[in-house]
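Below you will find the structure I want to go over with you.
Missing here is one protein chain; the remaining ones are kept as they sit in the complex.
On to chain A.
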Amino acid sequence: MSLRIVVTVKYVPDATGDRHFADDLTVDRDDVDGLLSELDEYAVEQALQISENADDAEVTVLTIGPEDAKDALRKALSMGADKAIHVEDDDLHGTDAIGTSLVLAKAIEKAGYDLVISGMASTDGTMGVVPALVAERLGVPQVTLLSEVSVEDGTVKGRRDGDAASEQLEASLPAVVSVTDQSGEARYPSFKGIMAAKKKPVESWDLSDLDIEAEEVGLDGAFTKVETATERPARTAGTIVKDEGEGGKQLAEFLAGQKFI
């Protein structure tokens, strides 16, 4: 039986760009170039490796996002994913983590799955909670923040390097996995992969395809509200000295002045 893998990927504003907020205090996604979240490339990579080691597997990449989010899907397809699903609806604008998890869970169920693989966190929101929320909604085990993952005989195993200990985890499929940037370098799309991606199917779904009401998502459905967003004042220019043989002592003098020594 085929192993159906769904990879959730997010289209995010480039972190090296000048990210800011729009007037409605949502993340401005128009003025900064977007891309497939680098941390989700690791999820795509692990999905491809698992699929390569399975007899028969299919990798579907799934994103919720505006029109441009197709770029993220195309990148994942050119890395080697088989097909893509784009959930796009004007009413999704401003959806928070709770709402995102609802839409993802509904879409994952509609697509059909044995294994969901997510990134450790999105590089814009950086909450790192969506995979746990999706697992809660789907009612399947969460096997998250793995730096090593493998699937065999309907069981997913992995290593989670936590604060206090490194843990070996194990769960039966279906399950939701998330992987860290320690899980292994993501491959670059080959020229052949980029050409092939153009012919791969990309399905578009809106809220009605998922039986979700507009009020459940978007800014109206949000469970949290950003009330103010202010740019952090630029740090006042510090003192910079060139080491002419006394740099360490000058630094010690500064630290002593600040009462650190």
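Everything that follows uses one rule, which is that a contact is a pair of C-beta atoms (placed from the backbone, for glycine too) under 8 Å apart; a residue touches a chain by one contact, two chains touch by 3 or more; residues count from 1.
Basically, contacts and distances are computed from a predicted model.
The listed choices are "Polysulphide reductase NrfD", "Aminomethyltransferase", "Electron transfer flavoprotein subunit alpha/FixB family protein" or "ABC transporter related protein"; the UniProt protein name belonging to the chain that is not shown reads "Electron transfer flavoprotein subunit alpha/FixB family protein". Shown as candidates are A:E58, A:D181 or A:D206; the residue that touches the absent chain is A:D181. Within the full complex, the residue among A:R19, A:H93 or A:K110 touching the omitted chain is A:R19. Touch with the hidden chain on the side of chain A covers residues 15-16, 19-21, 25, 39, 96-98, 101, 120-121, 123-124, 126-129, 132-133, 135-137, 139-145, 147, 157, 160-171, 175, 180-182, 222-232, 235, 238-243, 245-252, 254-256, 258, 260-261.
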